[in-house]
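Apart from one protein chain that is not included, each protein chain of the complex appears where it belongs.
Moving on, here comes chain A:
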Amino acid sequence: MNVITPTENKWIGARTVRPDGADKVTGRAAYAADTTMPGMIWGKVLRSPHAHAIIKSIDTSKAEALPGVKAVVTAKDIVDFPVDKSVMLGIQDMRWMCRNVMAREKALFHGHPIAAVAATTEATAAEACKLIEVEYEVLPHVIEIEDAIKPDAPILHDFLKHEGKPSNIAGTMVAKLGDIEQGFAEADVVIERTFRTRPVHQGYIEPQACTVSYAPDGRATIWSSSQGQFMVRAMTSLLTGVPQSNIRAIPAEIGGGFGAKTIIYLEPVALLLSKKSGRPVKMVMSRDEVMRATGPTSGSFSTVKIGAKKDGTIVAAQGTFYLQAGCLPGSPLRGPVGCSFAPYAIPHVLSVGYDVVSNRSKVAAYRAPGAPLGAYATECVLDELAEKLGIDPLELRHRNSAKTGMKAAYGATFNQVTFEETIEAIQNHEHYKSPLEKNPRPGIKRGRGVASGFWYNAGGESSAQVNLTEDGNVVVTTGHPDVGGSRASIANVTAELLGVEHDRVSVIIGDTASIGFSNLTGGSRVTFASAMVVTQSVEKVIGQLKERAAKIWKIDPEAVIYENGACRPAGPNAGQFPPLALKDLAAKANETGGPIGAGVQLNTQGADPGFATHVVDVEVDVDLGIVRVLRYTAAQDVGRALHPSYVEGQIQGGVVQGIGWALSEEYLYDRQGRLDNANFLDYRMPVCSDVPMIEAVVLEIPNPRHPQGVKGVGEAPIVPPLAAIANAVYDALGRRFYSLPMSPPKVTEVMDMKLAAE
């Protein structure tokens, strides 16, 4: 496990054709909604019409009497997890998951599932939902953080207490270093600002969907779209009481997840409907349901205060981050609390997060959960600080970079810090060096901004199996849904290590019955972890090949080497034999001892954090308030790019999502607490023509604790864009924006205020 492969590889680093590419571009790829079965019926969810209400009674008798209706389920069919005892599955608390999947005591947001129906047609199921009679006692609701933390706010959960009193603050998280008061006392310059961000949705194209077949012998099969079939199995098991060994979860191709598909909504409901009806049940969310009832990430209300010496040495940093959890606890406090100051060597840090519930859909993970909104606040304050100190903003970051061996406020000691390299990559880039014409035409202003970002990255559980086929080819099975090209990367690694042509390697994703436990695709962990277990599996396979060759040659296996896809005698002393290629040995597998293949299961360790530094040029149409991104360059240390196209794709994708977050995406609620823009027209994600080609500057500083040097890639690139764009808009307009998105009405309002003030 100490072989960092040299850079002159044949396959590692090659832009090979992705294994899933042809199926995806020709429409053959099977997504969750493509599954159909004989006898299959359709499930539909009845959702709360109120933002906050006590459910006094549910009468399903009329729905059950409707011809074609085969089953109805309500919260009483879901396993109850009492609120006084936490049951964790990964980072999810089942007390909240069971109440999110189906409202229990109260409806907590507009769109909260109340009941579900399975019927012979979708239309019948929808009609039956309307026949369910629910008696509600409507309660006052609360949507925004500032309102939810007021002393007289409507309380969502009596059992949640903060400072001894019922509260919508569900929890806190603290990270600290040194003595914050001492730190600010040492500072010559202190800047403190308050920032707001809106909840934004992950915006995957494929809505949640599943088909579940529960057989009379008590065994269930689930076909669904998720970021982890083992998560689907475990969570469904906990919520339905069916043992994990009786559930087979089969991952479909996934049409985007970005973190949101690390929890489930439909699978346990469909399983219970299938169990009651005796028929396979299919459920597919509409876009409206996706937007209304699946997790966006938190909106936030943050204050960041940073103090520095005149020479630019940062001595103290304090952050207070209030995050929307949605209707049940669990916002990603770890993102802003831990990541905001992590790239910097700051002796005195106090970072506090508050988890705030309100009558919104429960948040779900979204790419570097919570980190972008923390970096937005921190990196904007750093920009102001640099301006006040008269120091170039990148130089300020460079001077204060964390160093290898340093302890971060969140607790870890860094093995390898490559932040300075990302800053230097931007400083030396033609984009940063080239002049920007700030007033190109009347009414048009341009500006440039920079920002940096940090993400933890992760290792964790992964399993792989590498088998040789009888015809001498290779099949690799992993346990991770492929969200960003991981199969292509694994194919490159396998071909490289085995010395075979890339097209002789197939990489498939196993279901829960065919491969060992593998944790979620998330945390920027999959390529890191699965390359590690695949490497070890391949090493075992190579060991077997050497043994087989040794057996044929009747020499000691120690005297056999494997290179360029064949076994050879290690030297003249080992004997004179022509090489035995992988293909030859596969053909002789049975006569030399049986099938050749090996699997490895590990809790992988050694993930190093990701650092990113970005520069962006924007153009503002001042009278219309439209901000357009003209040019964007993103530098990131990725360790080793196993497949550069998908490394670049991850960086570009993260940036685009950050652009949407900064400029146009937001959840809008009406006075009744109903989401007002639950569609892709009014929830404005950037379209292709809204963004320039984003240049990814891929730095490869190998991770010494990974066989190929891999570091996680996917999340760090969404961390800097919010602040980078805000800083660029400031450069263009001379006006700082302390809330996102910087949408046209907000930009014109601020500019009109500026005009009035002048």
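In this text, a contact is a pair of C-beta atoms (placed from the backbone, for glycine too) under 8 Å apart; a residue touches a chain by one contact, two chains touch by 3 or more; residues count from 1.
Simple rule for what comes next: contacts and distances are computed from a predicted model.
*Asks:* What does the UniProt entry say the missing chain is called, choosing from "STAS domain-containing protein", "Amino acid permease", "Xanthine dehydrogenase family protein subunit M" or "Sarcosine oxidase subunit gamma"?
*Replies:* Hidden chain identified via UniProt as "Xanthine dehydrogenase family protein subunit M".
*Asks:* Could you tell which one of A:S664, A:N703 or A:N727 touches the chain left off the display?
*Replies:* Checking the options A:S664, A:N703 or A:N727, the one contacting the hidden chain is A:S664.
*Asks:* Have a look at A:P49, A:G90, A:P154 or A:P744 and name the one touching the chain we're not showing.
*Replies:* A:P744
*Asks:* List the residues of chain A that touch the chain left out of this view.
*Replies:* On the side of chain A, residues 121, 123, 623-626, 628, 664, 668, 676-677, 681-682, 684, 686-690, 743-745, 748-749, 752 touch the unshown chain.
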